[in-house]
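Only one protein chain is missing; all other protein chains are in place.
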Amino acid sequence: MYELGVVYRNITRADRTAADGLGALGSATVHEAMGRVGLMKPYMRPIYPGAQVSGTAVTVLLHPGDNWMMHVVAEQIQPGDIVVAAITADCTDGYFGDLLATSFQARGARALIIDAGVRDVKELQKMNFPVWSKAISSKGCIKSTIGSVNIPVVCAGMIVHPGDVIVADDDSVVCVPQALAAKTLAAAQAREANEGEKRAKLASGLLGLDMYKMREPLAAAGLKYID
Amino acid sequence: MYELGVVYRNITRADRTAADGLGALGSATVHEAMGRVGLMKPYMRPIYPGAQVSGTAVTVLLHPGDNWMMHVVAEQIQPGDIVVAAITADCTDGYFGDLLATSFQARGARALIIDAGVRDVKELQKMNFPVWSKAISSKGCIKSTIGSVNIPVVCAGMIVHPGDVIVADDDSVVCVPQALAAKTLAAAQAREANEGEKRAKLASGLLGLDMYKMREPLAAAGLKYID
Amino acid sequence: MYELGVVYRNITRADRTAADGLGALGSATVHEAMGRVGLMKPYMRPIYPGAQVSGTAVTVLLHPGDNWMMHVVAEQIQPGDIVVAAITADCTDGYFGDLLATSFQARGARALIIDAGVRDVKELQKMNFPVWSKAISSKGCIKSTIGSVNIPVVCAGMIVHPGDVIVADDDSVVCVPQALAAKTLAAAQAREANEGEKRAKLASGLLGLDMYKMREPLAAAGLKYID
Amino acid sequence: MYELGVVYRNITRADRTAADGLGALGSATVHEAMGRVGLMKPYMRPIYPGAQVSGTAVTVLLHPGDNWMMHVVAEQIQPGDIVVAAITADCTDGYFGDLLATSFQARGARALIIDAGVRDVKELQKMNFPVWSKAISSKGCIKSTIGSVNIPVVCAGMIVHPGDVIVADDDSVVCVPQALAAKTLAAAQAREANEGEKRAKLASGLLGLDMYKMREPLAAAGLKYID
Amino acid sequence: MYELGVVYRNITRADRTAADGLGALGSATVHEAMGRVGLMKPYMRPIYPGAQVSGTAVTVLLHPGDNWMMHVVAEQIQPGDIVVAAITADCTDGYFGDLLATSFQARGARALIIDAGVRDVKELQKMNFPVWSKAISSKGCIKSTIGSVNIPVVCAGMIVHPGDVIVADDDSVVCVPQALAAKTLAAAQAREANEGEKRAKLASGLLGLDMYKMREPLAAAGLKYID
Partner (left out) sequence: MYELGVVYRNITRADRTAADGLGALGSATVHEAMGRVGLMKPYMRPIYPGAQVSGTAVTVLLHPGDNWMMHVVAEQIQPGDIVVAAITADCTDGYFGDLLATSFQARGARALIIDAGVRDVKELQKMNFPVWSKAISSKGCIKSTIGSVNIPVVCAGMIVHPGDVIVADDDSVVCVPQALAAKTLAAAQAREANEGEKRAKLASGLLGLDMYKMREPLAAAGLKYID
């Protein structure tokens, strides 16, 4: 499926304003604005709480237990990018630690999303370099087999093309295809705009049943109340 | 197994004093006081550390990927309740976020226990609304199929009847049947009363082997010391 | 496989200086210094973040749901030890809580590594007694069947002999065989010594590709750049 | 939650004709006839393919690694019963083998449903005694702690009351509450009656889209065809 | 990520000769011939042993617990196709049984590959309609939300485009991109051609160490023999 042994140097990135704007809205709002798609699987977790980022995807495909291509992808990072790392088979080894993070951060990367393990998590938190991963593990990697950079990859169940927008927070990681970034930003902002009013109503004691006018469809669906 | 499409409005709740008193004792002590039963499975974890609550159960049964009944159960919440949500098949979708939490909190709910996923965890922590869940996920839900409210449900492997007492902390979630609440509180308090003295003895260097008089039964069981 | 019903009282412990020195280096560096071996499986996680310890292993083998031997191993603890607990079959029950921790700490134990569950995690954090475990659970144990103390055990996939050095931090748990402790300390310190310079170079923008001279071997392996 | 240390000797069993009739219809049809509820979790698998049974539930609650109560439940078996075994915490040990199966079969049991492990699976197949279980394991059990017989239990996520009907086949295990057995049989038979005609139509090339008149609702839901 | 609510009717399919030829070679040989890529995750298992098929992919994206689109995709099947079903979130429900299989088979489908559950597995085996799935479950589905047909999907970790070749057997499921089908067939056949001779040599006692001339590189890598 994957094209192996290639590095695409010239990729198109999603519009910077859209990519940056989506981060503030968070993964839940962005995912809903796309029609409830785009999420990576929930086993992807932040290595420390509180980080919320967005950026343009630079992708890398690696082999199990082999992190050679991490050094190759580092060169392709531009400021505002997020590296998305996929592995050709399930692996929890620690592909990434504080040295690679130093390099990624120096290149302008905002985060790493990796369908495998990472290490040096205490140092990564001190560096303020967030990672979303499947595992935390000190297990070291070899540098033996080449993969690819900036090809479409599947990371935690989701297709990511180079240049797509990634939004990640304490809830989830979501991928917004480049072509939909601006439209999704608008839809997500519209969605967000409604939330304040709704929250105030619910806080005052109004029920969702009434606010969303659900009583009639629930009754039509057969819901019975028993005293 | 489950009665579908019904909302029981008038449930009996466990005695409020017992329900409130059990919270301070924590899940481990309460579970021991019941004879080492009543625990939900350990995959249930708090979405943030430090919360410790107890309350009376209001139950809701939902379908995979469908959170319609969350709005129905909101109306049945009374101050001091904890909502216990079960799903008819395994699901990690995000059934609950800050808007529903606002509504639940306005109704007086103290927590949510859900055998599925939740989202907006950063906001939930700011709101001081604790949740114990199987997953954290931004995945949104539809509102299409009705379930039930206040029927007995199985949540994370444990039967919960409406009105039972739920105790949840950083260790586990435990369910105390309504009829046993007062008796369990007394037993748990008696258990707790002994702990201070034991802790002091152990801290001074006394061994459990001697404090609990285990040397003889261990020898009887065949334990051999080899120098 | 296991010798049952025995307690070895006189074990040889790894050299104290080596055992203590390895802790500061962390699990990733130590594991690399041994040739990328020695790690327990990544499902072992600290019950709270931030702890980093090393010590000499005192081992205990227990049966599922039975923590009787925890009291037996307590007596064998010497200051600077770390208790390593293995179970004869998979189990997530809570084998250990604040009372046992009080006793272990009074004996001089620095930590517990257990391939099962623990409870009272909030109190353990207050006591500053770190645990790495497979699960957190209030489920109580019986005291019915004897196991062994200070025999070689398999904990989370790794063989641990009594007296080996254990290093544990936010990344992983690693076991250094007693005979290799001094040599591993030297190798790990040498490794660490290089890292500062590397970090500075990478922070300045130098790529790993150049610093490690990877461009040629990557080209030899067939890597192609496409513009 | 569970009442410990009791054996209920006089339970009411579901109507024999209904219990027997449900077996021939299979778990999928029965589950649908109840409104898509009643299934145990899909990790429950038959130890050999091809068995399809139904019977009335005799329940037993056991502790992890302890199969003492298996001998207690044996005495409560009547011809046509299926034993449903639940454990107070997750366990994969082998609670049941050919000796217990010989005893169960001599008492008239038709099958065992157990949320744990079994062993001697080759002999069980030769004896034609089917088991649905979570695991297969030779791990032996102790006989140390009492549980209960014929109390309501949670087995693989489903509440089972003594006397309920169990239907199990290569697909799943489903529990039909005693009070619903006759009604469910009628509904399942009606469902089954339609299937032959539907199958013939689909085999002839008619599409479900047309047979179920789905084209209009799909279009209403917004489905677009693109050439 | 996914385009929702669309059915692409006119897809290009891989060359029929290549698609058919790849089936006889099996998933391992085909996967190696592509450079060790293209495999779905190993949790995908055949519902009965012995089937080995290949065909052109028709894809369908469904929502958790909703199999409405299965009827939509049926109409798009042409003889020689294999249906590849992906779900927008993890789900083990039974999306497919003997009625849908009758329809798929009538349309000329050779198999179903589904990242979820199926039911009626005994009947499917009798019909000789193979399925590779993540689970077996009687859990029924609703028909409420639309997905898409013939868009690129991620199934069990692998990207599948409509028209790609699917090869499935007792080992694994592999996807060969349409554009690589002919080339992969040639490479796989060349690989296969060598195997007979190798097998004969190994059967005669020749070691792989000698046949593949590994002794020298092993020694160069530092391997030591100890008597």
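Chains here go by letter, A, B, C, D and E, matching the order in which they are written, and residues are numbered from 1 within each.
We take it that a residue touches a chain if its C-beta (ideal position, glycine included) is under 8 Å from a C-beta of that chain, and two chains touch if they have at least 3 such contacts.
Just so you know, these numbers come straight off a predicted model, no measurement behind them.
The chain we do not see here touches A, C, D, E in the full complex.
Set against the missing chain, the residues C:24, C:127 or C:154 yield one that touches it, C:154. From the options C:16, C:36 or C:199, the residue with contact to the unseen chain in the full assembly is C:36. Contact with the chain not shown here comes from a single listed residue; of D:6, D:186, D:200 or D:226, that residue is D:6.
Checked against the hidden chain, the listed residues D:17, D:78 or D:102 yield one contact partner: D:102. Panel shows chain D; residues 5-10, 48, 68, 70-72, 74-75, 92, 94, 97-100, 102-103, 105-107, 117, 119-122, 135-140, 143, 145-146 of it touch the chain omitted from the view. The set of chain A residues touching the chain not shown comprises 63-66, 88-93, 137, 139, 142, 144-145.
For chain E, the residues in touch with the chain missing from this view are 26-28, 31-32, 36, 39, 42, 45, 49-50, 52, 169-172, 174, 195, 198-199, 202-205, 207-209, 212, 214, 218, 221-227.
Assume only the chains that are shown with their structure count from here on.
The mean-CA centres of chain C and chain D are about 42 angstrom from one another, to the nearest whole unit. In terms of their C-alpha centroids, the spacing between chain A and chain E amounts to 28 Å. We define each chain's centre as the mean of its Cα atoms; on that basis chain B and chain C are separated by 31 Å.
For chain B, residues that reach two or more other chains under the stated contact definition are 36, 39, 88-90, 92, 137, 139, 145. Under the contact rule defined at the top, the touching pairs of chains are A-B, A-C, A-E, B-C, B-D, B-E, C-D, D-E.
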